[in-house]
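A single protein chain has been removed from this complex, and every other one stays in its place.
So, chain A:
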Amino acid sequence: MPNEPERTGKETGGVSRRGFLGLVGAGAAAAAAGGAGYGIGAARAQAASGAKTVHPFYGTHQAGITTEVQQHLYFASLDLTDSTTRDDLIELLKAWTDASARLTHGQQVTAEGAVGGGPLKPPDDTGEALGLGPAALTITFGFGPSLFTGELGKRLSIADRKPDALADLPLFAFDILEDELSGGDLCIQACAEDPQVAVHAIRNLTRLAFGKAMIRWAQLGYGKTSATSKKQATPRNLFGFKDGTANIMANETADLEAWVWTDADSQPAWFAGGTYLVVRKILMTIESWDRAQLGEQEQIIGRDKFEGAPLSGGEEFTDPDFGAVEADGAFAIPADSHVRLAHPDNNGGVRILRRGFNFVEGNNNLGQLTAGLFFIAFQKDPQQFIDVQRSLKSDALNEYIRHVGSAVFAVPPGVREGGYIGQGLFE
């Protein structure tokens, strides 16, 4: 990535833009300004600013959606336990809200924390994030379809409050979904610049949930595979290609309203300003991909591997020209290439906001890497994802990937101080 230092060099200029978006606290601005003054390597300055960056928990929308994508993810899907009542769930959401507001400021889960409770008590906070700072932590909550339907929906008296489009995704070609990696009543997405900070958040929130909800599945992601700000260099996925070039950026306000946030007058009313989160665990057959010729890899993706430019020419952010043909009459961007099939131009203009992460879980007993992409997308209607995913049926990339996990969650709007996450659902 030879262009990386140049991009990070723009970091100080980015602070005011982040300030404009209302996503950064005063502490972060000060830290970034201080870092710039040291004149040390740009990468060091970036790391220092990352450690001190605070994304406030409270706001119109939940943080962790348009927030500049952090380097690390820990995502958890939880099921309510059999005995959990409506009051229990409300109590849990309140506890999660208070804890999240603290954690995102780099504080411990309670005032007593890891060492303030005396020697005879297990500490309230597990302590492994002491001294690591806020690390740009965001915590995002969502509600799965199973929370509203069946016996559980009846027990919680929220069956009539289900967002209309909240339903399990249909089965797609090449899905080999595993139940143990799919679904869930609740989800928590924790993103941070430090993996330990993200894991600490999930660990302590899980602890608060004991007796009310339990982890169904969880996923650690170690490298972002998309950017939500043009000042972030487009990251690469495990196939070595830049990913998320055509993503919706945080400053594309009109497109966010058009494609991500539910409308102010949408039904049910409590879900206005929310969004739908789709997660897909995608295994990549790394060894096969690594044996594919460079030319074939680029034909499959539809972009050049180094620059990320579309095969129709130009630079990374040059619009692809899907009509362009080579001398032999073939499309420059092949008909079955990933870019062509996934691009808004070929999906009725549909856009989604992606926040995926790489994952590596060691090697399986055949010695193959167990690795892939933990795909996360936010959209106003899950149909946006469904349409794009259906377009990908003939994607040449399908030879090298398999979807093994799938879930969809309704992400409620943000919460004001004094309220709690999802409050509108219960009032």
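Basically, contacts are C-beta pairs under 8 Å (C-beta built on N, C-alpha and C of every residue); 3 or more make two chains touch, one makes a residue touch a chain; residues count from 1.
Criterion: contacts and distances are computed from a predicted model.
This complex has a chain not shown, and the name its UniProt record holds, of "L-lactate dehydrogenase complex protein LldF", "Chemotaxis protein CheW", "Cation:proton antiporter subunit C" or "Iron uptake system component EfeO", is "Iron uptake system component EfeO". Interface note for the absent chain: among A:G150, A:P170, A:G211 or A:G313, the touching residue is A:G211. Which of A:T81, A:T285 or A:T318 touches the hidden chain is settled by the complete complex: it is A:T81. One chain of the complex is left out; on chain A, the residues touching it are 81-83, 117-122, 180, 207, 210-212, 214.
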